[in-house]
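Of the protein chains in this complex, all but one are displayed in their positions.
Chain lettering (A and B) follows the sequence in which the chains are written, and residue indices restart at 1 in each chain.
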Amino acid sequence: MRSYVLRRLLQVVPLLLGISALTFLLLQLAPGDFLTTVSENPQVSAAALEQMRRNFGLDQPWYVQYLLYLKNIFLHFDFGESFAYHRPVFVVLRSGLLNTLLLASAAMVVTWGLAIPLGVIAAVRQHTPVDRALSVGAFVWLSLPEVLTGLLLLMLAARTGWFPVGGMHSDDASSMGAAARALDVARHLVLPAVVVGLIPLASRMRQMRASLLDVLRLDYVTTARAKGLSEGRVVVGHALRNAMNPLITLFGFTLGSLVSGSFVAETIFSWPGLGSITLEALRSQDQYLVLGAVLMASFVLVLGNLVADLLLAVADPRIAHG
Amino acid sequence: MRIETKGRGHFARALAAGAVLALAAALGGAGGCGGAKPQAPWVDHEPPPPDPMVTPMAEIGVHGGRFRIGATTGPKTLNPVVANENSSNDVCGRLYTSLTDVDYTTGDDVALLAKSWEFSPDDRTVTFHLRHGARFSDGHLITSEDVKFSFDLYLDDTLATSVATMLSEPDPRTGRRVKFSYSAPDSYTFTVTSPRPDALMLPATGSVRILPKHVLGAAYAEGRFASAYGIDTPPESLVTSGPWRLKELVPNEKVELERNPYWFGVDANGSRLPYLDAIVFVVTKDQSGAALKFEAGEIDALDNVSPADYPAWERGQKKGGYRLYDLGPSYNTNFLWFNLNPAPPGPDGRSPGPAVGKVKYAWFSKADFRRAVSKAIDRDALIAGPLHGFGFRNWSTMTRGNAKWYDSTIAGVDHDPEGASRLLAGLGMKDRDGDGVLEDAQGNKVEFGIVTNADNEWRQQMVNLIRDDLSKVGIRASLVPLEFNTLLTRVRNDFQYDACLLGLGSAVPADPGMGQNVWKSSGSTHYWRLRSPKPATAEEARVDVLMDRLVHTRDFAARRAAWHEIMQIVNDQCWLVWLPVMDLRLPIRSRFGNVAPSPMPHRILWNSDRIFVRPGHRGS
Partner (left out) sequence: MAEPAAAPPHSPRALFWRRFRRSPLAVAGGALLIVLYALALFAPFVAPYAENDIDRGRFYHPPTLLHWVDASGRFHAGGFVYATVRDPGSESGWREDRSRPVPLRWLARGARWKLLGLVPSDRHLFGVPAPERVFVFGADQLGRDVLTRALFGAQVSLTVGLVGIALSFAIGLLLGAISGYVGGWVDEGLMRLTELLLSIPALYLIVALRAVFPVQLPSRDVYLALVVILALLGWAGLARVIRGMVLGIRQHEYVLAAEALGMSRTRIIVRHILPNTLSFVVVAATVAVPGYILGEVVLSFLGMGVQEPAASWGNMLAQARSLAVLRSSAWMLYVPSLAIFATVMAFNLFGDGLRDALDPRGLTGGRA
């Protein structure tokens, strides 16, 4: 078991290396560089641009830049500086990552908080109108473009005043106590979490349903019923716990994909997450910032997968030794 | 098989979910006006400034209140020397002072840190007399040492700032840039000398933001200056010289500025400014999100409003408690030009010819062709369509809203489709095969592409209409939207495009001299023939001479005459095909006084030290 964990952890490093190489390559292939937009200012002289190019190391050939980048990572654990912010990459990204993780977690709570009970209902009421209605209902949310749902909910917030219109804190949040501040964030979190969380609901609900149906067919369930236990106890007490096993791996995958997938909601609701910083960095070709952001997001994704696989290995030891 | 509705655990889960939702709704309902605690009346804890600057304003205000404004992105740095984008400059403009400022109504220079100045008889040296007793936000005195230090920073070659261009002159003999020289003879005197008289001397020196030597000197000496005053600098360490200092910066969310207790500006009664307790920049990435926030009362002003929304904003003024200010024509211009650049030199160091190819160059290089295109464009439709009727014809970078420089006698080549067809026929262009598209004398179809930036919805609409206009005179143009960075690379480096539609923003001050790089043939934004080693035509040579005169004399009448002639030549040659400019309107809450938005940036906060909350409107 331990060797399996170790093996998986070690695999992460070459993976991240490969990701950084691919991203760097793509950045180089795109025309222009960070200074292209800077040069648009009529006041900036050619000499100034040249100097800036030297400062940022952009006058070096791309392989030299990449090797220097790697050297800095492995020797000094320095992931480079953002050209626009003039600060180390992780200083810039830190808050964005935490905010996105918060949103992703809240979205997951929404997803699973609904998928589990609704999946159970769909399973026990298999093939009835209730089952079909739940399916269709979840599909509806999946089929509406996020752009539209986000905008409509934002308008709802503006018109009714029930929820704040975007953002993560109220503008006077710093004068609140810790508890009030947490509640403030929670209020801001509701709408974006709903928009993001309801999207994967359809497939998660289906998976819950399928998994529970599989378990309900098993022998020990029939035994439990024969023993005279109520259906509720059979389903929730015995079957559900086992039905959740295959789904545990999905927690990891969901979190990982939500990290970058919440970008549209983050923009519409002005949620200060990783997505917008990264996209802006991509557009302005702020290369070390992009690399840092992609590595960070990929790391979370990979970590999510790893945790999921580990949980699966714990539940099903054959995998670790197979 | 009968199945019970809910099992125990199931019910508990549902209950929990319901509780969470109920809690969320309760929190939502309990929202509203965030924590309005009654503010204690303002008391000035510091002794009054010994050499105060009496700031002109429309009405005397009262202290207190907050002003929240939307920003598309957060600032990337609070270091004014290395800041390169609007989001950072908007905030830095509030935090730091400079020697002089520009009056937003007259365009003249006004005193700021320098309470007076005089020019030497040869007009090359200006001597500033600094205010005594002005202090930084930590109480430290501001002296000429700090001014000199700030100049050192801006003119440092390794930091490569854009202000350095304004503070230097190309030497006519060697072509290399010679920096202005400067010195601090005593603690409250500062002199700057330029090689030749410079009309923009004061705007140039006024661009240098005064930074504290006692805080940043060490970082500069050690080469760490570029990363100083970044987004993670603790507010107590961020010492500023302007009316505001940093209270809190939450990355990508908000920047809160609070009153600088040592600011030397006062109102006519001698009360220290600024009136407001705080300014908050609220990051709202999305324009529709920002508008909704404004409607909901979460922010107090909006910028970059689309003309499509003006009628709705107009109607909602009373109910929404705001006023829609009409600023008149924007200073941001739009124009179209043709690529006359030579292709980049090959391995032998020589250019193989015009970048667009000989065929297209033969059309574009003829003034009549460019005039025909300008005549073909229906500017009324451009105003009615993309601008929804809220636009003005414009023939110069100094638009009608610019009181100091606007010249109504400058003529442009306006809509005249018959005239366009005549000019094109005169160039030998006829539709010989009857397909609706002209062919030139050699039989090539007259068609070309117009590039513009893909993310600007508005410019694309304009190109779409222009295409339609051109097809009516037989020219087949196509719209080529490009990503902005790609567009700039094309336009500035490899010249792989035919025609381009872009615009210029407003400089501060809005003086034609600030656009030297556009009009001079050697300029780096002389788009149609970037960085020419020598002027390509007699007209370009004449413009070079006039531009030189415009920049190097301080006689306003002579400058205006030079500008007039420059624009006449430019418009006659149609190097730029002018397009209409937008009528600017901004909604700002009525409860604020001394609000005087201007087309020059920062449109709303340029006089942030004078804005106040009218009594009786405190709270929400």
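Simple rule for what comes next: contacts are C-beta pairs under 8 Å (C-beta built on N, C-alpha and C of every residue); 3 or more make two chains touch, one makes a residue touch a chain.
Please read these numbers as outputs of a predicted model, since none were measured by experiment.
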item	value
Residue among A:Ser82, A:Asn99, A:Ser170 or A:Ser260 that touches the chain left out of view	A:Ser260
Contact residue for the chain not shown (choose from A:Leu153, A:Val294 or A:Leu310)	A:Val294
Selected from B:Gly385, B:Pro417 or B:Gly503 as touching the chain missing from the view	B:Gly385
Which residue of A:Phe139, A:Trp162 or A:Phe251 touches the chain not shown here	A:Phe139
For chain B, residues in touch with the removed chain	287-288, 291-292, 306, 308-309, 312, 378, 381, 384-386, 388, 449, 451, 454-455, 457, 460-461, 464-465, 467-468, 478-483, 485-486, 490, 496-497
Residues belonging to chain A that touch the chain removed from view	14-15, 18-19, 22-23, 26-27, 29-31, 132, 135-136, 139-140, 142-148, 151, 155, 202-203, 206-207, 210, 214, 250, 257, 259-261, 263-264, 267, 275, 278-279, 282-283, 290, 293-294, 297-298, 301-302
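Convention: only the chains that are shown with their structure count from here on.
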item	value
Interchain centroid distance [CA atoms averaged], chain A/chain B, Å	36
Residues of chain A that touch chain B when the two form their complex	30-32, 36-52, 55, 81-82, 84-87, 91-92, 94-96, 99, 113-114, 116-117, 120, 124-125, 151, 154-155, 157-158, 161-176, 180, 183-184, 186-187, 190, 230-233, 235-237, 240, 266-270, 272-273, 276-277, 280, 283-285
Interface residues, chain B side, partner chain A - complex	2-4, 6-10, 13-14, 17, 20, 24-25, 27-29, 31-32, 34-35, 37, 66, 68, 73, 76-77, 79, 82, 84-85, 157-166, 177, 226-227, 230-232, 247-248, 250-254, 256, 280, 282-286, 288-289, 292-293, 295-296, 298, 483-486, 488-489, 492-493, 504, 507, 514-518, 523-525, 531
